[in-house]
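Removed from the display is one protein chain of the complex; every other protein chain stays in position.
Our next item is subunit A:
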Amino acid sequence: MSNNDFNSLMPLMVLAGASVLVMLLIVARLSHRIIQLASLLLFVIAFASLLNIREMLPYQVGSLFMVDSFGAFMIGLIIFSGLVVNVFSYIYFQEKEEGPREYYVLLFLCTLGACVLAVSNHFVSAFLGLEILTVGLYALIAYLRKRNHSIEAGIKYLVLAAFSSAFLLFGMALVYLQTGTMSFAGMAHVVATANVQPFLLIGLGFMLVGLGFKLAVVPFHMWTADVYQGAPVPVTAFIATASKGGVVAALLRFFVAIDGFRSEQLQMVMIAIAIASMIVGNLLALRQKNIKRLLAYSSIAHLGYLLVAFIPGSAVVPQAVSFYLLTYFTTTFAAFGVITILSRAESDAEELEHYKALFWKHPALAGILSVAMFSLAGIPLTAGFTGKFYVLTTGIGQGFWLLAVVLVLSSVVGLYYYLRVITTMFAGTRDLLPEPPARYPVFLGISMVVLSVLTFALIWLGIYPDAVIGVVQGLQLK
């Protein structure tokens, strides 16, 4: 490998090195606080190393990786997610009975896996990234092993993720059988020159099933609510964002490479998945009384919205997808951040009932959660609206009216449950949630700063998104 190869993969290397370093720190029996701060620093370094590679994009590393501006943007988003999750984790885990330190090793590994996915240009690297991500997540989801739902969620995820990986592998094998290559570029060449062969389509179908499970789109969504509910809140936030972001990036890169948008069969399947996700996700969320489950179903619907930006296959798709992911990540973190801060040693703040009168007790936290809910619902003045606008223009621009109409109608259904969260917060005068822990003023302070920045970003993206749209429009997918 040349110097430049190393440089371009620097963020990944930092992440990999960080997991080893944190392991050494644990061996040295350092306190949770020091390990947490060290991880924070390492995430910042990983993020900063991205700035370094800006000049050299796009850059191909062997046949495995393609570091282009789209990939770099996605890596940035994923590392940022890791960083935010890391910040929220201290208060959440400090009070719990289990030793929280190994958690950070796993967090780095998962982040690494998602980043590898985002730049992979080859079946081998994509699968490797996916497995690093999911194996880490098995442990993370079941991390609080004394909780009722944790082990259940962990096992569920383990079985289904292994199952979907098998589908994915089989699909890849079939595609390889037909094309004789595993690199996206090679496949693109074969697909462009030859007719579409049956095994290729079947293989792609199997791959869609596998990736569909990871993305939790309907009809592969059954695990979502249970896993969201059982996992520790920061881990849930990670699953909702970074892990899905990485998979979306890989899927998009693969589709653009082989020009999968052209195939009518694939398009029909994707349209069906998108419509089903939007409708089912929003309908199932309606009756949830647990905010983590509610957000799980809402994430299914949001992945459906994302597919509306994905399916048209036009030149603006990478932009729309990146922008939507950015807004969705920011919103999700704001929501989960509030839940994390309100969670206690014994149980998470997950029952919607407990949020009663939060508006009058903690106006700041309730305000942040409301902005997040409005953003998820796609109300103007928030990032969610701009994201939805981008998605709709992408869909309608290519004449996908059906998708646009379904998106609009299903998001009206969605309004109901987002509003329910907000209504709960200003209903009644009796409050059930205790004060946020005042024992860790430093970390509470850091968390609140991060939450405020996220909220500010939500509103800024809602009111004046032009600068960010400019950045996103400059993204290129090679």
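The criterion applied here is as follows: contacts are C-beta pairs under 8 Å (C-beta built on N, C-alpha and C of every residue); 3 or more make two chains touch, one makes a residue touch a chain; residues count from 1.
To be clear about the criterion, contacts and distances are computed from a predicted model.
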Options "NADH-quinone oxidoreductase subunit M", "Glycine--tRNA ligase alpha subunit", "Sugar ABC transporter ATP-binding protein" or "histidine kinase": UniProt name of the undisplayed chain: "NADH-quinone oxidoreductase subunit M"
Residue in contact with the excluded chain [from A:7, A:393, A:452 or A:476]: A:393
Of A:173, A:415 or A:444, the residue in touch with the unshown chain: A:415
Residue of A:85, A:404 or A:450 touching the missing chain in the full complex: A:404
Per the touch definition above, residue among A:198, A:441 or A:470 touching the missing chain: A:470
Absent-chain interface as seen on subunit A, which is shown: 360, 374, 379-381, 385, 392-393, 396-397, 404-405, 408-409, 411-412, 415-416, 419, 423, 426-427, 464-466, 469-470, 473
